[in-house]
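Below you'll find the structure I mean.
Missing here is one protein chain; the remaining ones are kept as they sit in the complex.
Chains: A, B and C, in written order; residue numbering restarts at 1 for each.
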Amino acid sequence: MITVGVRSSGARRAAPRALLLILTLLLAALVPAFGKHEPATAADSPNGGGVTLRVGIQQEFDSLNPFLGFSLASTDVFRLIYPTLTTYSAEDFSVVPELATDWKSSEDKLTWTFHIRRGVHWSDGRPVTAHDVAYTFKRMMNDPAAATANGNYVDNFSSVTAPDDRTVVIRTESPQATMRSIAAPIVPRHVWSRIDNVAEFANQRMPVVGSGPFVATEYRPQQYLTLRANEDFWRGAPTVDRLRFVNFENSDAAVQALRKGEIDVVRDLTPTQFDALRGTDDIRRVRGKGRRFFEIVLNPGAANSAGDPIGTGHPALRDARVRRAIDRAIDRERLVERVLGGYGTVGAGYLPPIFEDYYWTPPPEARRPFSIEAANRALNEAGYPRGPDGVRRGPSGRALDFEFVLHGDSPTDALVGKFVKEWLSRLGIRVRPQPVSDNQVNQRTTAGDFDMVVSGWSVNPDPDYVLRLQTCGARPKPGGGGLPDSFLCDRRYDELYAQQLAEFDHSRRVDLIRKAQRRFHRMATGLILFYPNTLEAYRSDRFAGFERQPSEGGVITAQQGYWGYYGARPTEQARTASGGAGYRSAAFVVVGVLLLGAIVVVSVAARRRRTAEHRE
Amino acid sequence: MTDTRDELETRGPASGPPPLLRFVAAKVGGGVVSLFLVAVLGFFLFRVLPGDPARTMTRSTPVSAEQLAALRHRFGLDQPLYLQFRDFLLNLLHGDLGTSYIYNRPVAELIVERIGPTVLLVGTATVLAVLVGLWMGTRAAWRQGGAVDRWFTSVGLTLWSVPTFWLGLLLLMAFGVGVGPLPGLFPVAGMSSPDVPPGVVARVLDVAHHLVLPCLTLVAVIYAQFMMVMRTSLLEEMGAEYLTTARAKGLREDLVRRRHAVPNALLPTVTLIFLHLGLVVAGAITVETVFSWPGLGLLTYEALRVPDLPLLQGTFIVLAGSVIVMNVLAELIYRLLDPRVRDS
Amino acid sequence: MNPILRMDGVSVTYRGSVRPRQAVIDANLTLEPGATLGLAGESGCGKTSLALAVLRLLPRSADVDGTILLDGQDIERLTWGGLRAARWASASVVFQGAMHALNPVRTIADQIAEPIRLHSSERLSAAVSRARVVELLERVEIPARRRDAYPHELSGGQRQRVMIAMALACEPRLIIADEPTTALDVVVQSQVLSLLRRLVAERGIALLMISHDLSVLAASCRRLAVMYRGRLVEEGPAHRLASAPEHEHTGELAAAFPTIGDTASRYQGAGEPVGAAGSTRRPLLSAEGVSVEFTDRHRNRVPAVREVDLDVTGDEILALVGQSGSGKTTLARTLLGLRRPDTGVVHYDGRPIPTSGRRLRDFRGNVQLVLQDPTGALNPRHTVYEAVAEGLRVHGGAADEAARVHEALEAAELRPAEEFAGRFPHELSGGQRQRVVIAGALVLCPRVLVADEPVASLDATVRGEILALLLRLRRERGVSSLVITHDLGLAWNIADRVAVMRAGAIVETGPVERVLIDPEHEYTTELLAAVPSFERSVS
Partner (left out) sequence: MSAPPNPTGVTGRRVAALAEGWRVYRADRGGLFGLAVLLLVVGLALLAPVLTRSEGLDVTRVRGEPLRPPSATNWLGTDESGRSVLLLTWWGARMSLLVGLSAAALSMVIGTVVGLLAAHFGGWVATLLLRVTDFFLVLPALVLAIALSTVLSRGVFTIVLAIGVTSWPQTARLVRAQTLTVETRPYIERARALGGGHRHLLGKHVLPAVLPLVFATTTLTVASAIIAESTLSFLGLGDPSMISWGSMLKSAMDTGAVTAGAWWYLLPPGLGIAIVVLSFTLCGRALETVLNPRLRGTRR
């Protein structure tokens, strides 16, 4: 032991050996990790032939537990492995049967009866019955943890029963127009009734028992999730044999992987990447309309549900004239061109153009086109003169100096902040962008502690949820909680909202929703800047095409349904090529490099030993 | 003035195990205190942060106010801070680091899952960097001011001056993506390919293939530290009189170096190497992010973006804690290696 | 018989960055087998360079001219391999400061065995070399069981013995001992010297011993050579050089190591307190039952000073002598109020010394400290003027600061004061620096100087001047001195009274003439016996 530090000559010679030993040990330490998932993959060898659709994603699966998972990545998977009562058509988002073959509601619209499809089986062979559906909903109603992700669907339920294997009866507290679009995944009762604590259950025992077009078979956190095709899917087996989601930490890595053919589809491309892929061999780009809108909320004088003012909003923003003037100072066309690289639609009413029915643009007389001069004029007329420093003053003499809260990790926010700051400075309004963490953005939004804040929502095919955000009811309760957006609390808007919720006739409902958007636009509490496109790309040598949703200008991945993955059309080349071809050559490269290194080390050492005697 | 030392008396050899035990106890005790401080720091740092994680978790998903309240309750966010702190400490003792917001799973479980890849990456890189650094440092110091010294030093310093993630990006572009005629030799992301043929050898080779670029990046950035430490440490020894003794004995120059100078210079280097482990950890965070290496660093980065406070807190405690543990180990090892402090 | 070492016209020149420096100029030396030669000289005179040149151990920046024949071989013409073979086998070295000359992380047995294995013609088995190591250790009186000890586990004397054992390992014909005992206490020094003397005599090994201490050399060598500024100025039999030096410098060296009891070595004015007897007999600074304890690394309380009573009366020079570690420096710090005694009390002028505030500062003005190492005692960033004025400034400044600094410099014999005021310490010689330190003390007009080894780090030539200055200050300004020293000769030179300290306690106090000539305590006798002197030199 004494000689450890002393016998250096021995230590020197031992060093390479020690290194080798350590490396071997480190590698050996990993072997069990590989073995862990072996049983799951044995049945479905990676090279067992067939076509694998590999999708690069840049978001983690927050949970594979359908009661807990919120993230887009997770909900996308749930749609593939669990059934839902109904789904949205790939063509135009119309509600179509899925697990429920048909449904009807009572006269008072309070009782809904769904009939469950026959011949559908869970992946472990058990049949899917009405009891599974009832179990799932009841668990969400009774177990708070199970309500985590989809509790909002059952908020209004008073009871759920399954009188027989094929019938589910749901009673609601009040009429609800969205009853036909309950997107909550249905889980097998025989599996989940054994789970006591939903909150702690990761649902990672592979294969996951489900009944969608695919079955999850292998999961490596932060690396990939593999699903195999469900041959017994009631609609028929999917066109690919396997589907794999591969995690990438940044979109550049994903794009490189696409270029090298390591993955087949990539989503959430930046405009730059999208442009860079133009003209690349074997890669086709897909520009789809997005479901998101991007808005700037101007604090109109936030108040809680009791009507008491809260937050630190600037008084000048309570003046709708100021808000409209600000709106006129924002050049949306330029934002779409510079921030989105042209891949987006200029913001208009409220709901995005992907939903053609509801999409509303202001008529010419209501439009507020970009004009700094007009905005300046409007502010002058409204009584906000410029102070000696060029900054306008409100009636109370307070300078128009606004805190603009941004999401710190969002490049889009940062860029929009830069533009808005410059434009408003020409209006005599000082803007101080404040990039903060998402948690803080949300907290400040809820508390009304902002003058301007960036906001944005993904809109479901049924727009009820985002419409409700702008009602008085969405304002936070005095004790905290609540989910406000722009703190618009307008009697006229609320009336329109209530009418559309109780309206079961589609075209009348559309009309009401457009009117509500017009009111929202008029009040100018939320300035809708743009609707970004969803940019995707795929390997055209391996896939001829995908089912898009909607079929006109829609997207491949993250649909409101499973159509994109389910209806992928592999090329002949993809069917015949064997996987893992690139791997062996890579292995040879590594071995070669290692060997070369070893040879160099040995020869240098030998030379040194020979010459050592001659040197001083 | 050494007036407490009595030259007449022969100072005995090791006066038994008690001092050593006391030393070990003191060091381990100090480490435990530091770990506790890390835990406390981890808690308060991340809890004083304003923000509403519940809403962030459900970002852009339709949820009701009731769901949010239930979430806040589930994560204990509706409790007063001191109660949260008490629960945090109690849970920590059981190895429970709370539940991640973004993964909806126990943080401890996530960390255990990711720790292997990080140990592989950081371990390999550190071992390589230490070997390369020590060797180069020895060569550079022995011929101070010579061509070898100048080259080693300037290359090392230049690489040290480059931001880790930027170097990683360049390597990724050059060897992962490929530049001009050079094809992408190495994978751009991840730790293993999903479509590797079965068999341990193939899997190990596959991981090694993925390991090359991240490991290279990390080694390139950190080895200079070890090299400079070794160089300085050896230069300190270069003028030592016992080297003159060794030369007077008729030893060859390389024996003087290997038997006498290097073992002495190595001792202070050991502690400094461990002190620089924090730097390696820092490098791991960025390297793992650039190369999508599924380890703790990447987990930290994931947690950062939200920020997922329990997860950040967990990775903070684990990363800082492991560096502290390594340092305590270093002190113990040093104690064993250096006869001068071994028995005192 | 051929001489074992022969140097003809050897010069050593260092190629400096500015200009070359000649360390050794035209040295001629011859050493017959079995002969002993002492090479004396002040620090920096080139004696170590000359010794290292024998084995070509000088740094690369050194050029050696002339011929050096070691055992008949011209070492300049040897190949590296030949040179390596000659090193240690023909001549070995006992280096100064064995703590640094031994590798701290290897056991002593390992280090002793290294040259044995290296220079052995056949491969030695581990057992053989171990037996040889044990034999060598026993020869230098270190028990064999200590062979696996590391250097730091041994005392200074033992380490030096290990160096000697190592030097004997290959049975060389010449041993070069470079200041082999400098860092050691007198008692240990005499033990190590007698061991070295005995071993070379037994085996007929030639010895070239280098030291600044003429008495040490005289005690060990038959012939002495004196080196001064790179040149050998005098060579001859030891007793002749000691008793009748021809060169002026040899005389200076000899004077630095006075013969105790020889009245010629007593300085003018020593032992003759001036002033009225009544006023001076009163203790000015006194310790009553003072004890001081330290806390060591294991939290044990270690007594450093035990129950000491000591008076410094006005107008006297009191020498406090003792070996290192005897607690004399701690006692001095306590007397200065830099440390608080754990028990007992220190009085100044009849009152306990204050512990804080203004009164402590006033007390500090009266009792001043002069330190061993003048180089360290001056802040290298401060000019002489600033260093001297520092005391005044600390005490609130003085309107006539410049005048008082000037006066203090003159009093410390730095004349003309203007010339020195603007200089930095590194531009001064060692003696001048010590004068600046003294001037810095004098500027406050103290009544007592506590001088801790005031000349230990100074060369022989300067030593006398500083001691004379202390005497003159006593005579002209009535400044008492408490001189702390390990050097009994110094006490004999200038002190009125002497106090002998051992292991924290004062064992004997009395007038110099009585204590040093007719000691009562056996420890004093022991100390006196260990002092090397010309009388006891090998003749």
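We adopt the following convention: a residue touches a chain if its C-beta (ideal position, glycine included) is under 8 Å from a C-beta of that chain, and two chains touch if they have at least 3 such contacts.
Computed from a prediction, not measured in an experiment: that's the story for all the values here.
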In the full complex, displayed partners of the excluded chain: A, B, C
Decide which residue listed in C:Asn28, C:Asn379, C:Ser429 or C:Thr525 touches the omitted chain of the complex. C:Asn379
Hey, which of C:Ala244, C:Leu360 or C:Ala529 is the one touching the hidden chain? C:Leu360
Chain B residues touching the chain left out here are 30, 33-34, 37-38, 42, 45-46, 48-49, 144-145, 153-154, 157-158, 160-166, 169-170, 172-173, 177, 232, 235-236, 238-239, 243-244, 247, 275, 277-279, 281-282, 285-286, 289, 300-301, 304-305, 307, 312, 315-316, 319-320, 323-324, 327
Which chain C residues touch the hidden chain? 57-60, 336, 338, 360-361, 364-365, 368-369, 371-373, 376-379, 381, 383, 385-386, 390-391, 394-395, 400, 402-403, 405-406, 409, 416-418, 421-424, 437, 440-441, 444
Could you list which residues of chain A touch the chain missing from the display? 250-252, 255-256, 269-273, 275-277, 331, 334, 338, 341, 406, 408-409, 411, 413-415, 417-419, 421-423, 433-437, 440
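The rule is short, and it goes like this: only the chains that are shown with their structure count from here on.
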Find the geometric centre of each of chain A and chain B from their Cα atoms only, then give the gap between the two centres in Å, rounded to an integer. 34
Need the CA-centroid distance for the pair chain B / chain C, whole Å please. 49
Name the residues of chain C that each touch 2 or more other chains. 105-107
By the touch rule stated above, which residues of chain A touch at least two different other chains? 2, 5-6, 616
In the complex, chain B touches chain A at residues 49-53, 55-74, 99, 102-106, 109-110, 113-114, 116, 119-120, 123-124, 127-128, 131, 172, 176-177, 184-198, 200, 202-209, 212, 252-255, 258-259, 262-263, 266-267, 289-292, 294, 298-299, 301-302, 305-307, 309, 336-339
With touch defined as at the start, can you tell me which chain B residues reach chain C in the complex? 1-13, 19, 22, 240-242, 244-252, 259-260, 263-264, 267, 338-340, 343-344
Parts of chain A lying in touch with chain B, wherever the complex brings them together: 1-2, 4-6, 8-9, 12, 15, 19, 22-23, 26-27, 29-31, 33-34, 45-47, 52, 60, 62-63, 65, 68-72, 75, 144-145, 147-149, 151-152, 155, 199-200, 202, 218, 220-224, 226, 244, 246-250, 253-254, 256-257, 259-260, 262, 292, 409, 437-440, 442-443, 446, 456-458, 460, 465, 477, 481-483, 579-580, 583, 586-587, 589-591, 593, 612-613, 615-616
